[in-house]
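A protein chain is absent from this complex, but the other protein chains hold their places.
Let's turn to chain A:
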Amino acid sequence: MSLVSIRDVRKSYGAQEVLKGVSLDTGRGDVVAIIGRSGSGKSTLLRCINGLETYQSGSITVDGMAVGDGKTDLRTLRRHVGMVFQQFNLFPHLTAGENIMLAPTVVVKEQKGEARAVAESLLEKVGLAGKFDAYPSQLSGGQQQRVAIARALAMRPTVLLCDEITSALDPELVNEVLKVVERLASEGMTLILVTHEMRFARDVGTKLVFMHQGRVHEEGPPKALFGQPATPELAQFIGVQP
């Protein structure tokens, strides 16, 4: 059974339908890369998975928990679904370490000392050992995004959603963030990423999803899709001759 199951999800903003019946399965340990033009609905789809957006019809389940049916408590769901944002969204009044410790201490009621130890080891994991007491404003974009990843990991999520997490970064900072994500993938973390990093999608992804006009236009193994796109839209998007 798939860990994240999306079935015929539809969503509209007023008269504009942005998701026109999307279905997508993500298994445990999968690294799903969602690509597509802006406005194709990929970020909206991702935000539906942890309930930041609502949808009108269809269903989404994460590890057996239904999202957005009004019965599952969204807070319970979100303890299992981590999210990293394009703009980092670190809490500017807290240090890097406090950002990471906040949810474990407040939501899970972990002891301060225990949470601190976890935060320190997570910072080390994302290559920021020693930055525990730095405020977000003292960190570069790449460092902030790595703290944001560590913050999401502190809740030990079963799946991590990444919403264009390198799009706001200077080009030279992109790789340090991608390396962290790649390492998570190699450790078996289930990842669903909306991304513009084609090379990353091809090399690290286990599944590629091309969204076009609110639908999954093509999906399959990344190398096969990049090598031989089946539709002219994907061919045009990735810039190869069909």
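Just so it is clear, a contact is a pair of C-beta atoms (placed from the backbone, for glycine too) under 8 Å apart; a residue touches a chain by one contact, two chains touch by 3 or more; residues count from 1.
The definition used in the following text is that contacts and distances are computed from a predicted model.
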Subject >> Name per UniProt, for the chain absent here [options: "Salicylate 5-hydroxylase small subunit", "Menaquinol oxidoreductase", "Polar amino acid transport system permease protein" or "ABC-type quaternary amine transporter"] >> reply: "Polar amino acid transport system permease protein"
Original post:
Of the residues listed, A:L52, A:M65 or A:M198, which one is in contact with the missing chain?
Top reply: A:L52
**OP:** Could you tell me which of A:N89, A:S167, A:T206 or A:T231 touches the chain that is not displayed?
**Re:** A:N89
Subject >> On chain A, residues whose C-beta touches the chain left out of the figure >> reply: 50, 52, 75-76, 78-79, 81-83, 85, 87, 89-93, 102-103, 106-107, 148, 151-152, 155
